[in-house]
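With one protein chain removed, the remaining protein chains of the complex are shown where they sit.
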Amino acid sequence: MVKSEKIGSYKVGKNVEIGKNVTIDKTASIGNNVIIGDGVYLGRNVVIKDDVIIKNNVMIEDNATIGYDNLTKKKEIYEEYPTIIGENALIRTNTVIYKSCKIGKDSWVNHNTILRENTEVGDNCTIGNLVMCEGYTKIGNQVAIHSLSGLGGNMIIEDKVFIATNLVTANGRRPTYLRNMPYIKDEGPIIRYGARIGISVILLPEIEIGREALVASGAIVTKNVPPFSIVMGVPAKVVGIVPDDERL
Amino acid sequence: MVKSEKIGSYKVGKNVEIGKNVTIDKTASIGNNVIIGDGVYLGRNVVIKDDVIIKNNVMIEDNATIGYDNLTKKKEIYEEYPTIIGENALIRTNTVIYKSCKIGKDSWVNHNTILRENTEVGDNCTIGNLVMCEGYTKIGNQVAIHSLSGLGGNMIIEDKVFIATNLVTANGRRPTYLRNMPYIKDEGPIIRYGARIGISVILLPEIEIGREALVASGAIVTKNVPPFSIVMGVPAKVVGIVPDDERL
Partner (left out) sequence: MVKSEKIGSYKVGKNVEIGKNVTIDKTASIGNNVIIGDGVYLGRNVVIKDDVIIKNNVMIEDNATIGYDNLTKKKEIYEEYPTIIGENALIRTNTVIYKSCKIGKDSWVNHNTILRENTEVGDNCTIGNLVMCEGYTKIGNQVAIHSLSGLGGNMIIEDKVFIATNLVTANGRRPTYLRNMPYIKDEGPIIRYGARIGISVILLPEIEIGREALVASGAIVTKNVPPFSIVMGVPAKVVGIVPDDERL
């Protein structure tokens, strides 16, 4: 490991450890209390904020920000951890990962995506482009969330869930004027193991999508979906059962 | 105030005035005829174009562009003003605010959002991440517009409106081939005081969402919504009245 004082022309804070075979663009910036593993790549204008751990062979592309810390609310309920990017993870251009997020190993977060505080992504996941996750959300392993999805926060997404483009989820039954109110931790929906969600689906809060259920494109899901069922429509109704040969 | 000639290593145009206790990253760029108030922060690669007024204690984060001026059409109808960012406003990373926009005091515009020309945002507003506003739109005070919303332009949004994730609005009854046609200023919808809009709602042009009305998630609104009514469905129909204890 190399102490931060020995680093070249990029900006670097205090208490920084950097591994071997690391490539850091001279325009990158590294904050305080940062650990960077072996073989890491940090592209142009990458900003690593304070209290970040970047494991071996991570690739962080141009203009991405890791450990973003300009939190403007929720301070009272916010749980603070180091931000962790797992081995071999790929963070593509312009993406912002807030502080206290955790990205699992071999996971990709694509371009122009925002993951707010306390978003936890498992291993072997793909988070698409132009995705917004409001945070306080736990995503399992081998999950795919496609582009232009907006996750309202306070969700649980279990392993092997597949989410197509433009899923939108809510985490409050009645919209409210958040800037004036005490922060209430509403619950987003829960998506169980291996469930599959088509394009442009809407999930209301507090509902549960059962194990390996299939939600058809364009469905508005207003209540729980039983395991292995196929739902469709506005509002979504059960129209069938996932056949055996499509089960995990 | 400090004359622009005295500024350090960042790029700065003519006729620039800069207040006290200002932090400007050396990679930032400032155009001509710019006023920057006290306590302003301009992050890495921030671009301030010509004719911009940035009031006290504004924070503009990395890669944001203010007063963006590459307008490629609508020149004949375009009304030109200075671009103004109000006191204490926060503009997050990668956001582009076009020329002749006005952002009110204490308002936030989140990551990767585009506000086109002549968008006026009031005080104490929150504009989400990955939002697109086509411009020529007036947004009141204390308005929340959540992420992934696409506002078609020529809209009025009054005070205390709450818009959840992925609202999309239209401003023409029939889609047309704009690049070949004279520009017609179609009217987008009007959203009255205190109305609340659920996730993934669609609003057609020229309609009015009445005062404190509540539009359920996934609704397609094709005609006017009376004040205080609750509408739902495809197309949206009145299904109830907002109870007294939820009114402002």
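Labels A and B are assigned to the chains in the order they are written; within every chain, residues are numbered from 1.
Here, a contact is a pair of C-beta atoms (placed from the backbone, for glycine too) under 8 Å apart; a residue touches a chain by one contact, two chains touch by 3 or more.
Keep in mind that this is a model prediction, so the values were computed, not measured.
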item	value
Option touching the unshown chain, where A:N129, A:N154, A:T169 or A:S229 are the choices	A:N129
Touching residue (missing chain; options A:N56, A:N70 or A:Q142)	A:Q142
Contact set of subunit B toward the excluded chain (per top definition)	27, 29, 45, 47, 63, 65, 68, 70, 72, 94, 96, 112, 114, 130, 132, 134, 148, 150, 152, 166, 168-170, 174-180, 200, 202, 204, 220, 234
Contact footprint on subunit A, counting only the chain that is left out	27, 44-45, 59, 61-63, 90, 92-94, 108, 110-112, 124, 126, 128-130, 142, 144, 146-148, 160, 162-166, 196-200, 214, 217-218, 233-234, 246
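We take it that only the chains that are shown with their structure count from here on.
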item	value
Inter-centroid spacing, subunit B versus subunit A (mean Cα positions, whole Å)	26
